[in-house]
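Just dropping this structure here.
Note that one protein chain of the assembly has been removed; the remaining protein chains are unaltered in position.
In this document, chain identifiers A, B and C correspond to the written order of the chains, with residue numbering beginning at 1 in each.
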Amino acid sequence: MAVPRMITFTVATVLIVAMFVPPLEPIREEFSNFFNIIAAFAFVLGAASLLGVHWRRIRRRVRGWGYSIVCMASFLITLIVGLLKLGSPGGIGGSAIAEGSPFAWIFDYVFTPIDATLFSLLAFYVASAAFRAFRVRNAEATIMLVTAFLLLLGRTFLGNLVTAWLPPEMEPFELPNLVQWIMYVPMTAGSRAIMIGVALGTIATSLKIILGIDRPYLGGGK
Amino acid sequence: MVSLAELARERLAGRRLIYLCILLSVTVPMIWKISFKEHASPMVKNVFDQVESLPPGARVLLVFDFDPGTEPEIKPMSDAFTRHLCLKGAKLYCLTLWPTGPVEIDKVIRNVLTPEFPDYYYGADYINLGFVSGDEAIIAVALTSFQKAFPTDAHNISTSDTKRLPIMKWVENIRSFNLIIECSGGYPGLPEWIRYAAVPGGVPIVGGSVAVGTPELFPYVPDQCVGLLAGLKGAAEYEQLLLERYPLLERPECRVALDRMGPQTVAHLAIILFIIIGNGIYLSQKRRGRVGT
Amino acid sequence: MAAVAESGASSLAPPQEVRVYDHPNDNGGAIIVTWQKSPDDTAEHGLVTGYTILRTSRSGGQFEVVGRVGAGTIQFVDTTAEAGIFFYYKVEAEAGEQTRASPPVGPVSSTFQWINWNRWNRLLLGLLLGGAVVAFIHIGQRGYKFRIRKLPGIEAMEKAIDQAAESGQPIFFIPGSEDLSDLQTIAGLSVLEQVSRRTARREVDLRAPQFHSLVMAASDDTLYHAYHEAGRSSAYNRDDVFYVSDEQFGYVAGVGGLMCREQPAACFYFGSFRAEGLALAEVGQTIGALQVAGTAERAQIPFLVTACDHVLIGEEMYAAAAYLSDDPAEVGALKGQDFGKLLAVGAIGVGCLLATLAHLVDSEVFVMLRDGLLSIFETGTGR
Partner (left out) sequence: MTRRLIVAIIALTLLLMLLIRASSGAMVNPFMDYESLGKWVAAVLTLCTLSFLYSDNPFYRFCEHVLVGVTAAYWMVLGFWRTIVPKLLANVVPEIPAYFFNMDTPVTVSLIHRLIYCVPLGLGLLLLVRLHPRGRSISAWTLAFILGTTAGLRLFGHLEADFMAQIQNSITPLVSVAEGGFNLGRTFNAFLITGGLVCCLFYFYFSRDSDGALGRVSKFGLWILMLTFGAGFGFTVMGRIALLVGRVEFLLQDWLGFI
């Protein structure tokens, strides 16, 4: 058995045993902490990859290498300003994103606007996806289309008006109630099935990791 | 016979037309200030009543688990909650488990608390505990010892220092609070606070969530979670209730979500229209024997 | 330190019947304090605002506050009680400035237990489900060929790789936006392994932009070994697996832009997705790539369904690597999962039947049977 597989097996087994043995239980928390620390170390790899890819593009004068300079510059400026807490009102002991620091300025006026704008592009994407995908092609597509349609309508003021003419005894069929029913009944069934399936998938995946079946990223293939 | 390139171009043009319609359906109602009166749903009413029934001096944990990315949906809720709590004279304990969340607390303090409630004093009536990393594990710690989970406030003052932070005098753990209000933009969010704080601590919890996360939260209501505001519509309904109860609040900054519902509604109608048109085209093509995609 | 102030308010009744005992099934250090509500703590007679729990380690010693709870509560777990030390407790009802304490009770000490019996049901189910998976894997390893149904998404992936080989366009693989702490990511990496073996054989460029540095390291190893095994080590290019950004939309910006420029023949999305899933899939749609996605994120599946050609839903995503590899051991694991589903269906069926009978028939037997079955699935955290 190769060393990495032994490590995986041991670590996982200890953590599983710790589930049932109270004196070992603190290990579970400590190991999650360890994970975060190692993930923070991994940032060095990320930085090396980012700089490496763009540096090679600049050196080889790949088409659009000018943008790579932009990327490297914005990366390095942000990194240096942030790591050294340059211009931070609290000094080196203060908060990393203290108000009034250049790092916070970059966050507020460069990071946030581009980030939020890209996020808001989803409004357009949702619309075009709805236009394209919601067609009465077959039974499944039609069911999805009709439900989405009802929900969309139910979220506007029209939702109350469309079915307002129904007599009081038909109350459950008023759109707001119908929408609520869809969310509580069929959706519950669907979500639960997905969750149960996911649980089974994760159990199998965990076991395959622990047993070391077909995991080339631990070195050596099978 | 249309060539493939032509078809792609046609599709691209259609896509741009959709984009333009959406942009207009959002911008035009905003400039013309089209807005609709909201009708509060029972769930939002439950949330409102829960806050409304707080006694003066109630201790409320106000969690800001969102960031600038989800701000358009959640910030109107956190603002409305803050106003409502201050009007009820509650003590506010603000914190976030999101690394990008502290700016949101700062914004509420700067734009709502300080200007609108000048008699709210830091350390006595409200406290900003800032960001603490650790997600649900930290909630579990707070369940037994609040000071251990949140050793300092955002200004690095120890939370055990009750001389400088008298508001901490009455807090030992999660159970010390009368209510938890969670403004949830994703993970960690409402499910974590319900599972690790509200249920084991026996503290009522209400919350607001982005629309995308709401369907997963419905199963918690009303047993484990008193009620929740679902997306901007929930926020707008809450604002409507707040305005009806406190007419003094009739100011533009107190109806942000209500104003934003105008463009929302128009955009929804536009998408509904797209779906109808799309199917119209599809069916007519099908009849002519040319099945589109 | 709070002195016990019994400020003469005789009107306030103290909490009744205070009891203390060691918290069972734990690592020590926790003592449970229970009491009956003060008669002044009722919905209509709500004088009491809360209870304070006090403790001392000496009989007759100075009490100190260990916790406060709101009105209506009847239990407190003191998690600061060092194991092995004896403590005395008392509970104080408070109403504004007034307080009234119960007589002290004790002594009590906390101890640790070796086994947490509360979790017997997790052990049972873990052994059942895990055992089934391991057993079927073993059967598979012994060479038994299991039959499984087809997944259209998998066939589409294979076709897409062929197409890319013909047209010379690259393939993009997006391993989701969660770190290695999420099993979806790991399942995604297993799919990457299978995909990269195929692309290595068919000499297709595979590009895997990364969200997290750790995932990048694992993806890089996956690709390296896959190329190595296919005998095309020289074709491995370290720039094919590259880090973009840990920020959701930083990632979307980088990858979306690349898609527009490199015009991939296909995009595969396997892992955990949030809003970036739709953003990327729509860009992929625009450039006309064939797209297959797999995720267990329920909130994102609807959007991926509208924007991708095929979506592997939840469990199907975890099964994708087994389908692609056709490795008997992996396929065996799927059979183990099927056993789990049958178990779930059986439990729900029998449980609902018992619950219905318990609801309709006035008989203790059904109630007992139902509760017995429920206790197997009891997690203590509610829904």
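In this text, a residue touches a chain if its C-beta (ideal position, glycine included) is under 8 Å from a C-beta of that chain, and two chains touch if they have at least 3 such contacts.
None of these values were measured; they are calculated from a predicted model.
Student: Name every shown chain in contact with the chain that has been left out of the document.
Tutor: A, B, C
Student: From the list B:G14, B:G57, B:P72 or B:G89, pick the residue that touches the absent chain.
Tutor: Touches the omitted chain: B:P72.
Student: Touching residues of chain B against the unshown chain: what are they?
Tutor: 16, 19, 22-23, 26-27, 30-31, 33, 69-73, 99, 133, 152, 156, 158, 210-212, 214-215, 219, 230-233, 260, 263-264, 267-268, 271
Student: If you put the missing chain back, which residues of chain A would it touch?
Tutor: Answer for chain A: residues 3-5, 7-16, 19, 28, 30-48, 50, 64, 67-68, 70-79, 82-83, 91-93, 96, 103, 105-126, 130, 139-141, 143-152, 154-155, 172, 181-200, 202-203, 205-207, 209-210, 215, 217-219 touch the chain left out.
Student: What chain C residues would touch the chain not displayed?
Tutor: 121-122, 125-126, 129-130, 146-150, 180-183, 186, 214, 217-218, 220-221, 224, 243-247, 249-251, 253-254, 256-257, 260-261, 298-299, 301-303, 305-306, 313-316, 319, 334-335, 337-338, 340-341, 344-345, 347-349, 351-356, 358-360, 370, 373-374, 376-379, 381-383
Simple rule for what comes next: only the chains that are shown with their structure count from here on.
Student: Decide which interface, B-C or A-B, involves more C-beta pairs in contact, and give its chain pair.
Tutor: Between the two chain pairs, A-B has more contacting C-beta pairs.
Student: Where the centres are mean C-alpha positions, what is the separation of chain A from chain C, in Å?
Tutor: Result: the chain centres lie 14 Å from each other.
Student: From the C-alpha centre of chain A to that of chain B, how far is it in Å?
Tutor: Chain centroid spacing, chain A to chain B, equals 19 Å.
Student: By the touch rule stated above, which residues of chain B touch at least two different other chains?
Tutor: 15, 69, 215-216, 219
Student: What are the residue numbers in chain C that touch two or more other chains?
Tutor: 248-249, 275, 298
Student: Can you list the chain A residues touching chain B in their complex?
Tutor: 29, 32, 36, 95, 97, 99, 107-108, 112, 115-116, 119, 123-124, 126-128, 130-132, 134-137, 145, 148-149, 152-153, 155-158, 160, 176, 183-184, 187-188, 191
Student: Once bound in the complex, which stretches of chain C touch chain A?
Tutor: Per the stated touch rule, the residues are 25-28, 112-116, 119, 122-123, 126, 129-130, 133-134, 137, 179-181, 183, 186-187, 189-190, 193, 210, 212-214, 216-219, 221-222, 225-226, 229, 238-239, 241-244, 246-250, 252-253, 261, 275, 278-279, 282, 285, 296, 298, 301-303, 305-307, 313-319, 325, 327, 329-330, 333-334, 336-337, 340-341, 344.
Student: Which stretch or stretches of chain B touch chain C in the complex?
Tutor: Residue list for chain B touching chain C: 8, 12, 15, 55, 69, 144-145, 170-173, 175-178, 186, 195, 199-200, 202-203, 212-213, 215-216, 219-220, 223-224.
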